[in-house]
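If you scroll down you'll find the structure; I have some questions about it.
Note that one protein chain is taken out, while the other chains of the complex remain in position.
Letters A, B, C, D and E name the chains as they come in the text, with residue numbers starting at 1 for each one.
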Amino acid sequence: MSIPLVPKLLRAHLTELAENDKRIDERGQWDSRNLEIQHSVLPRAEGSAKVRIGDTIVYAGVKFQIMTPYEDRPNQGGLMCSAEVRPLAGRKYEPGPPSAESIELGRVVDRGIRESGCIDVDSLCIIPGEKAWQVILDLFAISDDGNLFDAFAIAGIVALKEAIIPAERFEVGEDSKLEVNGTPLMCSYHKVGGRFVYDASFREELGGDERIHITLGDNGNVHSLQKGLKGIFSADEFEEIMGHALERTKEIREIINSL
Amino acid sequence: MSIPLVPKLLRAHLTELAENDKRIDERGQWDSRNLEIQHSVLPRAEGSAKVRIGDTIVYAGVKFQIMTPYEDRPNQGGLMCSAEVRPLAGRKYEPGPPSAESIELGRVVDRGIRESGCIDVDSLCIIPGEKAWQVILDLFAISDDGNLFDAFAIAGIVALKEAIIPAERFEVGEDSKLEVNGTPLMCSYHKVGGRFVYDASFREELGGDERIHITLGDNGNVHSLQKGLKGIFSADEFEEIMGHALERTKEIREIINSL
Amino acid sequence: MSIPLVPKLLRAHLTELAENDKRIDERGQWDSRNLEIQHSVLPRAEGSAKVRIGDTIVYAGVKFQIMTPYEDRPNQGGLMCSAEVRPLAGRKYEPGPPSAESIELGRVVDRGIRESGCIDVDSLCIIPGEKAWQVILDLFAISDDGNLFDAFAIAGIVALKEAIIPAERFEVGEDSKLEVNGTPLMCSYHKVGGRFVYDASFREELGGDERIHITLGDNGNVHSLQKGLKGIFSADEFEEIMGHALERTKEIREIINSL
Amino acid sequence: MGGYGDVIMIDENGKRMDGRGPADLREISIETGVVPVADGSCRMIWGTNEAIVSVYGPMEAHPRKIQRQDSAVLAVEYNMAPFSTTDRMRPGFNRRSKEISKVTKDALESVVLLELYPRSKIQVNIEIISAEAGTRCVGLTAASVALADAGIPMTDLVVSVASGKINDIVVCDLNKEEDNYGEADLPMGILPNTGELVFLQMDGNLSQEEFKQAWDYNMDAASRVHEIMKKALIGGDGK
Amino acid sequence: MGGYGDVIMIDENGKRMDGRGPADLREISIETGVVPVADGSCRMIWGTNEAIVSVYGPMEAHPRKIQRQDSAVLAVEYNMAPFSTTDRMRPGFNRRSKEISKVTKDALESVVLLELYPRSKIQVNIEIISAEAGTRCVGLTAASVALADAGIPMTDLVVSVASGKINDIVVCDLNKEEDNYGEADLPMGILPNTGELVFLQMDGNLSQEEFKQAWDYNMDAASRVHEIMKKALIGGDGK
Partner (left out) sequence: MGGYGDVIMIDENGKRMDGRGPADLREISIETGVVPVADGSCRMIWGTNEAIVSVYGPMEAHPRKIQRQDSAVLAVEYNMAPFSTTDRMRPGFNRRSKEISKVTKDALESVVLLELYPRSKIQVNIEIISAEAGTRCVGLTAASVALADAGIPMTDLVVSVASGKINDIVVCDLNKEEDNYGEADLPMGILPNTGELVFLQMDGNLSQEEFKQAWDYNMDAASRVHEIMKKALIGGDGK
């Protein structure tokens, strides 16, 4: 990813808007762009979803492999979560090994899902010490207009929740649904023009400072946090966005559960 | 491989020659440069050949390894064909991972041999499901004065045809000749000055447009085709070079069979 | 490693000093800087040492892994020696794959230890053909003010000599001391201002020519030699530094044996 | 090609397992503008193949050493998404994808008027989201639509189709099973207005007669696909 | 986090296995100037963690394309030495190290006055020589000391500490066993003079109340670590 020069004019414009409690696309500070969620969209995946937030579009696909359990955990399978942002999704992305940015992206989404415990790795055991399922969740960006993190997190959990373990194809029993206990969800906030906003667009990201990602579980428990990029924030600021995240994750969870 | 600026003067010169039905080295449109084939040239290879076409020189060497057959094909060994063009062979070649050009080169030669079926992978099985031979054909350029494709294809099949399976060294039986059923051969054509010529030299390649590679089997069957580089060609043009390839592969096959 | 322009003024200065039998830091031609050796410095290593020569500081750590012996040597374990010079140790070092310089550094230190035979690989066998110890000696630079070679060689042998094989942690018997038969030691000489000096500092390396590394065993036998960098030397020059190395390795060996 | 085998893939009436006749194509649909942030884009569904292509540019080529004084550079990335295949496709370097990227670039360079944009770069990204057999054809065809959607001048669109051989019979547009057990595959890239070629590959085993039959099937199919491409570009939904 | 398990790590009196109370830190010491050839450096020992940090710069940024016209670039390398862990850590590319390098850089950029040094580069190298749990906190804290030792102007030092949860009880500064069997980990990077944050990560499972407790523990611990940092920088031995 090539680093653009800091666009000073954009920053100045965003600051002026923020001072008047406005955003560049007319939204309020805590408003999301339009959110669309589709599932069962990928014929070759065992579970899949497509998420669109404004002009940001991503896919998630679940595949399964058979692995040998680790020696010290003979009854456990594994979960692997991999995020790719290829040149398809935006002019700033370049082919080649993953940048530090996309490594962070994948790891933050991974931690939110993994740490919530929604995938019980003990349930993935086929033959103790010999065979277990490895769940592979692939997150793939089609169009990046900002806030890939939340789009990936939503697509990821939706794809997992519909995934079928292809036991018959691997000749180890009958197909069954992957157990998923809970719906961890991420809300991301970006400091733009001196204040945090929810669901920043690409232009807001470009002219903004730090971002904070919060993943909350069904009961409002915290499963993952991440502060990224240059910037300083206070305890009060954090408390405010945590409050919003508690509300917003509930709303999104309802949408997902009603799919 | 660093890309030279398109040498416009060379292109103009080649076009002028073509208009007078001439080539830069006085050959006719369908003439080959002098072709020399030697075999048994590499003391450490199980089969080997050296081919010289004009000032283009290549080696081919066959080695064997023992592999575990793939689960779904327990009775089959494997064939691997790898082409390397290192800085030795020309000032434009650079060390490092293979370029797109040399990947294409290796894969096109590989397909010609593989798809002809001349190596029966079932005959490479030693113990079903456990051990099989992997045939490795290494193509190696010494001097690139154009048309490495044909030189590699000829050297490759000659090296395979004399290869001895070193069963004794691997303690799995007695040495025996590798079965090779047929002599697939490639003919390559380059559009130079607006018309296709056979066996283009380095300067013709440099000032030319697209190239077409045709691999034909003993009975004239087509086993592999490839169009490379920028350029447009017509069905008539293709028919003409296919006609030449049918004749020329027969000639080369006779030379090889009389070695 | 980025290559600095040859610092001509430094070279001229060093030559002038050499003509007056002086060095840039007032030492005599064959003098070492202050040498400090500490052992048992790394809590997670099975054997460790820290060596300081002037402002050059390095660590060595020994770790063990269980390996499957090679088929043709079922009773042997292995020794692997790896040297890393990361950006920590000096402004000229860059992250990324090892440079030709640091590959040479690791391999020269490795050969000195390996070729002395001080590690008897037969003694590393656990179950013939199945399990053996692989000894891994990691050399790690903290501060490079010249002569990393000798610092690594000293730290390496000291770390090996105190290493404990962690058989209990791997559940293959009781912990025991790694057998080390002998104390091979390296002395390095750099041609500075037209003559060889012992233990060159970073500035001497920067303005110097070739270097020669000599590894000698307990009985004065030669186990490893290496000439590095551009430069020509005579048999007489070599004889003189070999004579010094015979003396100096004895001195260092006494220091180590009295630790 | 996967090799002969005893699998019967075409019945005595010339009907294939999915009900098609020898010259029939799988179902095809095309939609443009599917990557909102790109300068041009296209989704092509062909059987259960799905390719998404985005085009960025013409834009400044950097680093400067890749610039050409008298034309744009065209960069093509063909890639298969990890969930596009039955067995997960591991991300990272892949010799097959590298070769397909190159031959696709060679084909597109033959029609894009690169000389109109000196020193600039046009980036074409082909992602196979779902793979069925013939992904290189889908990718190349969709790329030419995405270039048109981006308003990049071309001498012609490129239509890419493949014919092959199953059970010793030449048929058009192999599906997955036919590709796995078939005996030959001939993908071509055709300029629909002239019938000329910019792309050609083939592997397997075809007699000269079979080869001519497969060639003719491809030529014929190209004009049918061309109609669908044109509809998608003038605003229809491509069905 | 390693997961719950049945391991008892805190007794009924609130004493942890290593004798600490819930809010107690492990022993910490700091020494500057430990890399003689660097412009600034620091060794920080924290429990049995040992980090060595060197700082080079401000120096000319090269190649020129990485230069910024209006500020310095800050480069951060976080790495674990091969002998720093019980199982040898293989050298080479590592996604975890790459992410920690990035978030550490993000944190330090928030305090270093980069705009004072246009076109130049400041290189910060963090090497974990011995790892116990909490290495990213040790690395970030030590890096801010090494930057100060190099005389690089900053708005404040950064103190990084982590609290977590073991046996359903929130405690400060997890050691290795507590980290392996604990249920949550919350590392923060705090500016001691304002209580603001430049670094924040968390994984595991914390209720909102537990989260607030862990946050408060970190804030509290930060001022104690800050005292040790200041002593090391004014010449004491940091004990």
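For this structure, a couple of remarks:
Following the convention adopted for this analysis, a contact is a pair of C-beta atoms (placed from the backbone, for glycine too) under 8 Å apart; a residue touches a chain by one contact, two chains touch by 3 or more.
All of these numbers come straight from a predicted model, not from anything done at the bench.
In the full assembly, the chain not pictured is in contact with B, C, by the touch criterion defined above. Touch with the chain that is not drawn comes from one residue among C:His13, C:Arg107 or C:Arg195, which is C:Arg107.
Checked against the full complex, the candidates B:Asn75, B:Ser99 or B:Ser143 give a single residue touching the omitted chain, namely B:Ser143. One of C:Leu17, C:Ile164 or C:Leu225 touches the chain omitted from the figure, and that residue is C:Leu225. One chain of the complex is left out; on chain B, the residues touching it are 2, 42-45, 48, 55, 57, 59, 61-63, 65, 82, 84, 86-91, 95, 136, 138, 140, 142-145, 169, 202. One chain of the complex is left out; on chain C, the residues touching it are 5, 100-101, 103-104, 106-107, 111, 114-117, 210, 212, 217, 219-235, 238, 242, 246.
We take it that only the chains that are shown with their structure count from here on.
Between the contact lists of chain C and chain D, the overlap is empty. Distance from chain E peaks, on a Cα-centroid basis, for B. A simple rule picks the central chain: find each chain's mean C-alpha point, then take the one closest to the mean of all protein C-alpha atoms, which gives A. Among the remaining chains, the Cα-based centre furthest from that of chain D is the centre of C. Interface matching across A-D, C-E or A-E places the copy of B-D, with more than half of contact pairs shared by residue number, at A-E. Averaging Cα coordinates per chain places chain A and chain D 32 Å apart.
With each centre defined as the average position of its C-alpha atoms, the distance from chain A to chain C rounds to 48 Å. Per the contact rule defined earlier, chains pair up in contact as A-D, A-E, B-D, C-E.
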